[in-house]
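FYI, not all chains are in this one, though none of them got moved.
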Amino acid sequence: MELIQDFNKIFERISKDKPLVHHITNYVTVNDCANIILALGGSPVMADDPKEAEEMVSLASSLVLNVGTLNQRTIESFILVGKKANSLGIPVVLDPVGVGATKLREKTVRSILDEVKLSVLRGNMSEIKNIYGSGGIIRGVDSIDDSMKGGKEIALELSNRLKCVVAITGATDIISDGDKVYYIDNGHEILARVTGTGCMTTSLIGLCCGTKENPLQAAVMGTTIMGIAGEKAYETLENKEHIGTFRVKLMDAIGSFSIKDLEKRGKIHEV
Amino acid sequence: MELIQDFNKIFERISKDKPLVHHITNYVTVNDCANIILALGGSPVMADDPKEAEEMVSLASSLVLNVGTLNQRTIESFILVGKKANSLGIPVVLDPVGVGATKLREKTVRSILDEVKLSVLRGNMSEIKNIYGSGGIIRGVDSIDDSMKGGKEIALELSNRLKCVVAITGATDIISDGDKVYYIDNGHEILARVTGTGCMTTSLIGLCCGTKENPLQAAVMGTTIMGIAGEKAYETLENKEHIGTFRVKLMDAIGSFSIKDLEKRGKIHEV
């Protein structure tokens, strides 16, 4: 895998710099996001009040915006902090959780896309299709559009339109920077039975972006780490229905993750 | 157990429809509530901003209102969304966490009861007595009224007054629709040593209600599942003080729950 040198560089920078990843995120999965950042060697900070969020992001290596439980306070901060990050050259990653489910989510995501320059946009197929404009069907915050059909074209076109990396995660993850397109075949369907695995993937991408390496490689790496961690956790699960134990093992897999896991297990191919 | 056919029907509908359970809930136990819904096969969504909550509930199969960390934003949404759910025929389940501890909680719960038609009200004896009007003693959010004395009468009368199922959970759970009364003797006291087991029971009831089956059976089933899961988790616990491991095993038990567990272990009797 030709990407392995790039991944190694990102790994080393995480280990050396311990990137601070500022999150404006939802209150459902925020603890998991903080723990996954720490488990892989970064440092998380969550601060969403408009009166301090711009100052906080100034200290950060990257910014994660997650609209999962958006409200008046966070909506104001998304824009303020996103712009501040842009002005300081700090990479911004957006997770448009449930966009399309309500007008407020759609409006909020549109205004972020209009006013903030993203490094990476990560969503499931329903969310990305909604942004793309082809009417992704949304029901709540879980994707009900499992078909990855047309994913390559959507990722390419949307990436060019938004001038950022687009990561569509699902059974096969599709990631593009508008030029190259990667497919990733890691992961396991049990990940969808635990809340926050999408959010955590976005946080890992945010951490990888915090190294200031190429955002395409950062997005591919963050996504692949989550997929491989899911596989490792599932493999050692004695009872395959034991969701609670799976969650623990998932965090174990991230905490003990190494470049060798990517080398041996990564199923990434350029298409 | 005559209820087993009804439970089976609910189980099958959950498996088939994957009901979307909209929560307006507290930020302490929200992650546990989301995970327990997923573990039993439903789909959770949490969205509490008044500007989107009505639209979100329109997509849902049921609605859970939990006042655990109520604030200006959620108080407004409770009423808006509850009414919207009523207008659409979506079942509403209320968890009046800590009602009676403060005037704000009492006022909020009263206004929900006045303006929203519930399918199920679930609380501990202190909370239910407060609503009933016999002055349940409240200290914080945990029940300090362990006596189930008079529970049958309270459940019956309150159920008739509110025209909804009333579930009083405790050492013995008492559930009534104003006509029938069930006692459930499942569960284990260790459940009280973990935060959120009450909230999670309410969420499970919400999920069962999301099948649109009879709310009495839904409430009995959700409550019994939690009790049995607690028993199963406790039985396999090597060190009975290991609260952390207990929490993991509790989620394992929900994730691997089957109708057989209800059949073999359910201690439900009509009184």
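Chains: A and B, in written order; residue numbering restarts at 1 for each.
Following the convention adopted for this analysis, contacts are C-beta pairs under 8 Å (C-beta built on N, C-alpha and C of every residue); 3 or more make two chains touch, one makes a residue touch a chain.
Keep in mind that what you see is a predicted model, and the values were worked out from it rather than measured.
This structure file defines a homomeric complex of 3 copies, of which 2 are shown in place.
Quick note on the criterion: only the chains that are shown with their structure count from here on.
Put simply, the C-alpha centre of subunit A and that of subunit B have 33 angstrom between them. Residue ranges on subunit A touching subunit B, taken from their complex, read 26-29, 31-32, 68-72, 98, 101-105, 138-142, 193-196, 239, 241-245, 247-248.
Subunit B makes touch with subunit A in their complex at residues 20, 22, 27, 30-31, 34-35, 38-39, 43-49, 51-52, 55-56, 59-60, 73, 247-252, 254-256.
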